[in-house]
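In this view, the complex is presented without one of its protein chains, the others remaining in place.
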Amino acid sequence: KLQYGMLGAVSVIFGRCRRSAWLVCKRTQSHSFRRKLDIRGIYPPIATPFAQNELVDYQKLDENLEKYSKIPFRGLVVQGSNGEYPYLTAEERVEVVHRVRQRIPKDKLVIAGSGCESSMATVLMSEKMAQAGADAVLVVTPCFYRNRMDSRALIHHYTRVADASPVPVILYSVPGNTGLDLPVEAVLTLSQHDNIVGLKDSGGDITRIALIIHKTRKEGFQVLAGSAGFLLAAYSVGAVGGVCALANVLGHQVCQLEQLCLAGRWEEARELQYRLIEPNTAVTRKFGVVALKQAMEWSGYHGGVCRPPLQPLSEAELRQLQHDFSSQGWL
Amino acid sequence: KLQYGMLGAVSVIFGRCRRSAWLVCKRTQSHSFRRKLDIRGIYPPIATPFAQNELVDYQKLDENLEKYSKIPFRGLVVQGSNGEYPYLTAEERVEVVHRVRQRIPKDKLVIAGSGCESSMATVLMSEKMAQAGADAVLVVTPCFYRNRMDSRALIHHYTRVADASPVPVILYSVPGNTGLDLPVEAVLTLSQHDNIVGLKDSGGDITRIALIIHKTRKEGFQVLAGSAGFLLAAYSVGAVGGVCALANVLGHQVCQLEQLCLAGRWEEARELQYRLIEPNTAVTRKFGVVALKQAMEWSGYHGGVCRPPLQPLSEAELRQLQHDFSSQGWL
Amino acid sequence: KLQYGMLGAVSVIFGRCRRSAWLVCKRTQSHSFRRKLDIRGIYPPIATPFAQNELVDYQKLDENLEKYSKIPFRGLVVQGSNGEYPYLTAEERVEVVHRVRQRIPKDKLVIAGSGCESSMATVLMSEKMAQAGADAVLVVTPCFYRNRMDSRALIHHYTRVADASPVPVILYSVPGNTGLDLPVEAVLTLSQHDNIVGLKDSGGDITRIALIIHKTRKEGFQVLAGSAGFLLAAYSVGAVGGVCALANVLGHQVCQLEQLCLAGRWEEARELQYRLIEPNTAVTRKFGVVALKQAMEWSGYHGGVCRPPLQPLSEAELRQLQHDFSSQGWL
Partner (left out) sequence: KLQYGMLGAVSVIFGRCRRSAWLVCKRTQSHSFRRKLDIRGIYPPIATPFAQNELVDYQKLDENLEKYSKIPFRGLVVQGSNGEYPYLTAEERVEVVHRVRQRIPKDKLVIAGSGCESSMATVLMSEKMAQAGADAVLVVTPCFYRNRMDSRALIHHYTRVADASPVPVILYSVPGNTGLDLPVEAVLTLSQHDNIVGLKDSGGDITRIALIIHKTRKEGFQVLAGSAGFLLAAYSVGAVGGVCALANVLGHQVCQLEQLCLAGRWEEARELQYRLIEPNTAVTRKFGVVALKQAMEWSGYHGGVCRPPLQPLSEAELRQLQHDFSSQGWL
């Protein structure tokens, strides 16, 4: 019997497939082998810079990408919530992914957000993202008809998408935006699908995260923390990485936190984790992507404005944001 | 003397503009005149029939429209929540509106849902809807970044859309789907815009509805109940109509309820209202558009399946739905 | 077959029992007769004045009661949420009810809040309230273990209380405080109990209120609006009165609204209703009992401070409160 995880009796065989490591793990129930894309590591869910005319500013995007390429990220998430994907056209979503793939090193993963409200559109978008060079797609829970988005509907949706997608699928639960938590029972069922490799969980319920990891280990299923605010805690219960908005601003520090956790240097990790909470909260729960882009500007990246209706921060919010970074020594 | 609304010193002169009545009302604060489209009456927010291949079935749509044309509706709402608009492509959304405009009598209003997440896309969609023949656009609150969708952001959004839209704008607050209530203070500000003529409120908070009506009367602003469940109560506090999912199934009855309210026959109205609550709840809050389409099938309309991930009702839900209609004598 | 309500074929026989009218209605299912206490009308849920030492100031209470006696209220609710009952000891709760019963005219009903968290304590408190002279008890939903307070638990609780109570029981649903809505199905079951005469519904969901009235009419069950904010709407769907915090301040006006509704003078009613919404919201949802007591001071009643931890209004809140009354001409 073979188990996957970070805990004890693990046997992992790495293969190489294009630019990504693959995990080979024995499937307990079927005695067959399958390989799941190894997605361990830290990812910034990159922001989309806009020009004054509200169009995507690819020049600024390139400059950000060049800087990100020098940080030990495992890859980039393109079109997560911080990419303002709901504000982009279908064509823009694909084009940005295409651009990112061209500009970053081949050994970095590009994970593309391909979620749409309908299953049909999500399948189509996943195919286009794969064609644009994505190594995997990140599929947010559809949520407009949230009263009907029960386990049955979500299992149906993700199964259809995963069956059709040319690249592996990562589940994405972000209740702060969608008002919907992907049910644990749905995650457990979906973890058995060969083309579903993991979950980005942005809800931050550490009990839920630990339970999911516990119940999906034998499937080679990988859980990524959806925020730097609970990254240490997530590692402590067996998560294998994080998709962290804050990594757009403090990329080296988030990667350092990862390294401390992986090395078992928990006390140092804790001290660093503490100092990341307030800035992280500021660019996520408290003020969101508008603040993230502002903090990027302060840190030498191109952030700029968001597409309306997202509004710039007020004066008071701006002062609070600055304080949340400077009080921890980051500005 | 003709009165609009319930407030005294209003002067209203009706003109005709193409196929719709226009309201001319003296603007108290500016002494200038403006005209607001009269949207009083009952509207079904029509469902979109799909074929087995999940594409829009225009033939079935036509057959529904023919039946709706014989009911004394003021018009149709196309691409409301019950039209599954989040599951349609931009092209499909416009095409369906175009088809509806061609097939229904000229004196019926076509109100087209043109809301998108970004202001830019909503402006563009509103223009296309006007070109497709819409008499007005219904603009849902953007909601993905709901923590940032405060009054400031929403006033900015709706002002930009209303400034640009070739046809009048109707605000649309549907917290059950969006998790967001358009704040009263934003409604009051927006009611002063010449190209914003009213609000569809689906939240059902009758105190809020009454307050909005009270505070916007001098603007010629018109409030439509967003559900048949509180239609009588909405009329009792001054609403001028309703966009009612249930009208897709029991169109004559909802129009009859309107007539009883307008005639001041409150006791008869109450008896009819009572009998509409359970079926209405079944096709809205409880089971949603899936149930609406099922009930349409039972009543001689084409409903059919929804696009996935929306799933058919379970056996138990189906029985409950049937009971909610039959116990009130509608099946 | 005999039906009770305001609608159509009603046969009501009034008896007299001490100071209250009784309704005799034929029970459809059992063919026996029962009598339910007639609770139609307007009630202020009175505030509890405290002295500087935080003890109940009975002198000030008496002076308020004397003024309330001259207003055409049907009675008073003592120990509702606005009576700060959770801040009173068991002895104080009973003593205040006793005092009120002695000081107000015999033909006014005294409805005493007797709800506690446990069934045992609620039974005991209901007995004491009856001994203290209450004509009926108002029993709030227990809520601390709200996840377990399903229909089964609540039906059990209310049945036990109603079986034991020497005076009739009125159900009380106030989700704003308890985080719990008494389920409609529980209300329907409980409406059949001979000693349960009605419901105070403070949630304000008018669809729910109408449905409850519709489904309980044959039981002689009476629904009271729990707020002046939706009093007209509640009457429009068949409610028979209201327990309105605002009636502590604007008692005559709330009674006038009742009279206009009962007389079918809906347009006048609507104009008055409009002017009551903002002051009502200020003393309920927005600022609560602290504001209610402040507004009482402004209107010639004794309000005074609340027991801590309830804090006085801030300067900004005070200004807003004043504006909410003065803008509608009440100050």
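As written, the chains take the letters A, B and C, and residue 1 is the first residue of each chain.
Note that contacts are C-beta pairs under 8 Å (C-beta built on N, C-alpha and C of every residue); 3 or more make two chains touch, one makes a residue touch a chain.
Note that the structure is predicted; figures quoted are calculated from it, not measured.
Trainee: Can you list the shown chains that the hidden chain touches?
Mentor: A, C
Trainee: One chain isn't shown here. Among C:Lys67, C:Lys106, C:Arg265 or C:Arg285, which residue touches it?
Mentor: The missing chain is touched by C:Arg285.
Trainee: Considering the whole complex, which of C:Pro105, C:Pro166, C:Gly179 or C:Gly264 touches the chain not shown?
Mentor: Result: among the candidates, C:Gly179 touches the missing chain.
Trainee: Decide which residue listed in A:Glu66, A:Asp107, A:Asp163 or A:Glu271 touches the omitted chain of the complex.
Mentor: Among A:Glu66, A:Asp107, A:Asp163 or A:Glu271, only A:Glu271 touches the chain that is not shown.
Trainee: Can you work out which residue in C:Ala121, C:Ala164, C:Val184 or C:Val305 touches the chain that's missing from view?
Mentor: The missing chain is touched by C:Ala121.
Trainee: Considering the whole complex rather than only what is displayed, give the residues of subunit C touching the chain that is not shown.
Mentor: Those residues of subunit C that touch the unshown chain are 54, 81, 86-87, 89, 117-121, 142, 144-149, 152-154, 156-157, 160, 176-179, 285, 287-290, 307-311.
Trainee: Of the residues in subunit A, which ones touch the absent chain?
Mentor: That gives, for subunit A, the contact residues 6-8, 204-207, 210-211, 213-214, 227, 229-230, 232-233, 236-238, 264, 266-267, 270-271, 273-275, 277-278, 280-281.
Definition applied: only the chains that are shown with their structure count from here on.
Trainee: Report the most central chain, judged by the distance from each chain's C-alpha mean to the global C-alpha mean.
Mentor: Most central by this criterion: B.
Trainee: Residues of subunit C that touch two or more other chains: which are they?
Mentor: Expected reply: no residues.
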